[in-house]
Structures are given as C-alpha cells and as structure tokens.
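The complex is shown incomplete by one protein chain, all other protein chains being positioned as in the whole.
Presenting chain A:
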Amino acid sequence: MTNAIELNHISKSFGEFSLKNVTLAIPAGTICGLVGENGAGKSTLIRILMGALRPDSGTAAALGVDVSAPEFLNAKEDIGVVLDEGCFPETLTAPQVGRVMAATYRRWEQDTFDAYCRRFALPEKTAFKDYSRGMKMKLTIAVALSHQAQLLVLDEATAGLDPIVRDEILELFNEFTRDETHSVLISSHILSDLEKLCDYIAFLHQGRLLFCEEKDALLEQYGIFNDTAEQAEALMPEAIVSMETTPYGGVRALVRRDLAPVGFQLEKPTIEDIILALVKGEKQ
C-alpha cells in the first residue's frame, strides 16, 4: 500500500514553539485524525505538508510527491484543503468563489460545487464575511470536494458546526474515502468525531508526535481500570499510563492491557480517554 502522506523527521521552530522530529506515514485510502491541544503544532504540520511553510529539517511528501519539488504544484490539483479560519476574501459570495476556483483548478466541477452549495443551503448573495462560521466551513468544504481531489487536508473542518451538520459532513468524508485511492488527514479537537471517522489517530503533544496508530489497535491496546485502590495494587506500575482518584474514593486508571494480569476486568476506553490519560500521565 502506498502512502498518501509521508513526513520524515520534520522539525520547525519559531519563537518558543517547536515541532520536534515528527515522522508520520498515512496509507492511501485511509482517514487519519490529527489530535492535539491548542498550540501542539497541528496547523504548522499541515502548512508544512502543503508546502506553505518550509521545515528547518526533514522532508514531507503528499501523494508521493516531495512538497518542496516543483512537481508539487501539479499535485496540489489533487489535494483539497480546508483551513479553520475559512480563508476566502471577505467580500466574495459563493458563486464568485466558484468562479475564482474554476479558474484555479484544472478539473473543477461546477455542477458538483453548485450541488454542494444547494445541499448546504449557502445563500448566493451573502458576502463571505457575513456567513456564520458553520457556513464558512461548508463553503470551504464544497470547494475542497469539487475538483476531483484524491487527498483532503482538513484543519478543524468540523469546528463550529452543529452536531447534525457535523454528522452530515463526516458522512461526506466517509463517502469520499469509499474510493480506495482517496485519503483524508483531519485535525480536530472533537475527539468523538475522530473516533467515529478515522482509521488512524496521530497524537501531537507539545510539538512531538506521541503516536500514530490504527484506531482499533489503539483501542485494543488500552483499558480503563475503575475500582478500589486496593484492587489497583495488583497492577504493575509499568501497566498504568495514568491514574486518578474518583470522587467516590476509588481510582480510575488507563492501563496497558498487555501488562495487566490475565482476567483483570478492564473497560473499553474511548479515544478521548486514551488521549486525556496520556497527557495527564505525562504531567504526572
């Protein structure tokens, strides 16, 4: 299987922020969720991946093309981008955005774009600055899905959308990857969305990639221990990723299943449980 995205030993620092030696590979035909707190480096990583920011060291490739190579200009035709800021000029209306994008992408599909605009009920005469955040995201998503992209790079694309629309959008992304050559990289704070959508989860914390693993393997790897402190003593210290006392006097811990005693009762965690526990574990 070829990789849709490959980042090798990427480092970048400006001011107090630094992205440290990030190596990541996302197979084609999969959806990868990029998770991390504010300032973890998600947007920086996406900018490097799109060739919009030059790393201090390391290499990045998308759809098999090095992003620093001149050929990447052509590869950008196959990449749909959605940024959290909704970056169209403020005075443009949806049809004007469509006309600008028609002159931008060689394989622009006006009918597809118009259909998405209707589906998302985007007003034709309203300027982009007067759109709600949700409408701005929808217009940007409509553009990203209207030029036969093979890879979608989405930075907080579902932020600010109500749960119903979010679900609709997530379904669109799912539909997009039914074609096995299509891939998605999506950064989000909404971990439940990523759990629903993604095949892979990459966790960026303070500029370092803590892991990039298959979601199912990740969920298999850990378990939640929820019992008394006495019971917790049966666990090896190496098995405990993080532990906290509950308001009812018990303890709750994220535990590595392979290091837990056989037959030990562990609950199935969510991605959110794992991410939060890893961050807390690091602090502890």
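Structural remarks
The rule is simple: contacts are C-beta pairs under 8 Å (C-beta built on N, C-alpha and C of every residue); 3 or more make two chains touch, one makes a residue touch a chain; residues count from 1.
Just so we're on the same page, contacts and distances are computed from a predicted model.
Of the candidates "ABC-2 transporter permease", "Universal stress protein", "Transcriptional regulator" or "DRTGG domain-containing protein", the chain left out of this view carries the UniProt protein name "ABC-2 transporter permease". When the whole complex is considered, the residue among A:Ala103, A:Ala121 or A:Ile164 that touches the unshown chain is A:Ala103. Set against the missing chain, the residues A:Arg54, A:Arg118 or A:Arg133 yield one that touches it, A:Arg54.
When the whole complex is considered, the residue among A:Gly64, A:Pro89, A:Pro123 or A:Pro163 that touches the unshown chain is A:Pro89. Although one chain is not displayed, its contacts with chain A can still be listed: residues 47, 50-54, 73-74, 76-77, 79, 81, 83, 85, 87-92, 96, 99-101, 103-105, 128-129, 153.
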